[in-house]
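Supplied in structure tokens, the structure appears directly below.
As you look at this complex, bear in mind that one protein chain is not there, while each of the others sits in place.
Letters are used for the chains, namely A, B and C, taken in the order the chains are written, and counting of residues starts over at 1 for each.
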Amino acid sequence: MTAATPAPAPFEAEFVAALTAMFEERIAFNHLLGLRIDTLAAEGVSGHLAMRPEFIGHFVHQRLHGGVISATLDAMAGLAVMAAIGARHLDEAPLDRLRRFGKLGTIDLRIDYLRPAIGERFTLRAEVLRLGSRVATTRMSFADAAGKLLATGSSAYIVS
Amino acid sequence: MTAATPAPAPFEAEFVAALTAMFEERIAFNHLLGLRIDTLAAEGVSGHLAMRPEFIGHFVHQRLHGGVISATLDAMAGLAVMAAIGARHLDEAPLDRLRRFGKLGTIDLRIDYLRPAIGERFTLRAEVLRLGSRVATTRMSFADAAGKLLATGSSAYIVS
Amino acid sequence: MTAATPAPAPFEAEFVAALTAMFEERIAFNHLLGLRIDTLAAEGVSGHLAMRPEFIGHFVHQRLHGGVISATLDAMAGLAVMAAIGARHLDEAPLDRLRRFGKLGTIDLRIDYLRPAIGERFTLRAEVLRLGSRVATTRMSFADAAGKLLATGSSAYIVS
Partner (left out) sequence: MTAATPAPAPFEAEFVAALTAMFEERIAFNHLLGLRIDTLAAEGVSGHLAMRPEFIGHFVHQRLHGGVISATLDAMAGLAVMAAIGARHLDEAPLDRLRRFGKLGTIDLRIDYLRPAIGERFTLRAEVLRLGSRVATTRMSFADAAGKLLATGSSAYIVS
């Protein structure tokens, strides 16, 4: 779909470090969950989550709680929007770009649960389907370590 | 809409105690969040959540993370389905009814974020719009201590 | 929830007539479906739809096509947002208010199908849960002539 789009300039180390610190540390609930960023690009972001006993939703099956899935996919979708906005404003200083994220707000979220989430480690992806001047729409996925799709999502954000 | 429906028999103390223990303690992620049940009835359930620093999603505004909202509304919706199933099988022993909940699974979830969630304590409600033989559909709400609506949701469950 | 809110001034006949003509006639697909307005207020709107053979989705059961439900609930939600915007700008001339609706766009839509839609006439309602400066969130319902709830929905709109 975006084959003809030129590859965006890579982010500066300063921007990546500041965005990572904000996402993984300063957003306290992301820190509580231990959600970590793996890749950051304008077209999409990825991350991972390690299973913990306190994330269990179904004690008999040792299944991950659906709320951990919805919370982390919501967070990853927001990160994808930040990366897309960051790429659109590469002319600005890194910290000025970060300041733009203060206006970002989730409008709504949909999660489709496909399969029971059982495993030691999960991988998350989010991509921006469209970044408009007012609204961004994202798609997300949650998979196990073998790449099996466990949940998908869709989310809308207000961006300015 | 259900004005003509006879009020369901109240749940036995044994059922309430067992369901509460399961929901608040044994579902580990609910326990981590500190989600507590306030009322349990066939027509709907309510509960509350106390704000904590580690639930923050936006450090500047001290706003609750959207993922805490989606996770707790998902959990409350599941509880509402359990209460509705429990009321449909009042002829069974309390613990037999609890065993039915093992088959319950979230199909999908939608959350609409209406206003920034700021406060010390939040109240949550969920009601079952329809409990079929295969699928249950729920509606949820998340409000602040003054009753202002902060988020709403909708969820579908497979029940057997 | 809105008990303390003063009742909005009623709309002028000119506004009602112009909005009705736009909704029922000039929005061609609403006209094709025969969707009609019953009430128009800032807090919510209602309307109805008559069953027709060409709306059938399941020929064996003579069930209404789900797409007629999603299409008409989407339309009613948009109408509810127009009424809410209209009520917010009662200081403007009716036709100036109508001009504001050109900026309105659906961000997304969720429909929950509760029961098979069988009947001669259906009633639709939509209310605005929140009208912000940028985004409006609505809730909708689709019922049969006896008031039985057949489907519910939720929708987000960009308003400016």
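To be clear about the criterion, a residue touches a chain if its C-beta (ideal position, glycine included) is under 8 Å from a C-beta of that chain, and two chains touch if they have at least 3 such contacts.
Because the structure is predicted, anything quoted here is derived from the model rather than measured.
In the complete complex, the hidden chain is touched by one of C:S46, C:T72 or C:S141, namely C:T72. Although one chain is hidden here, its contacts on subunit C can still be listed: residues 26-33, 53-60, 65-68, 70-72, 74-75, 78, 102, 105-113, 116.
Subunit B meets the missing chain through residues 107-108, 110, 134-135, 137, 154, 156, 158. Although one chain is not shown, part of subunit A still touches it, namely residues 1, 110, 112, 114-115, 129-130, 137, 139, 147-149, 152, 154, 156.
By definition in this document, only the chains that are shown with their structure count from here on.
For the touching copies subunit A and subunit B, the fraction of interface residue numbers used by both exceeds half; the interface is of the same-residue type. In terms of their C-alpha centroids, the spacing between subunit A and subunit C amounts to 33 Å.
For this pair, subunit B with subunit C, the centres built from the Cα atoms lie 29 Å apart. Multi-chain contact residues of subunit A (touching two or more other chains) are listed as 107-108, 110.
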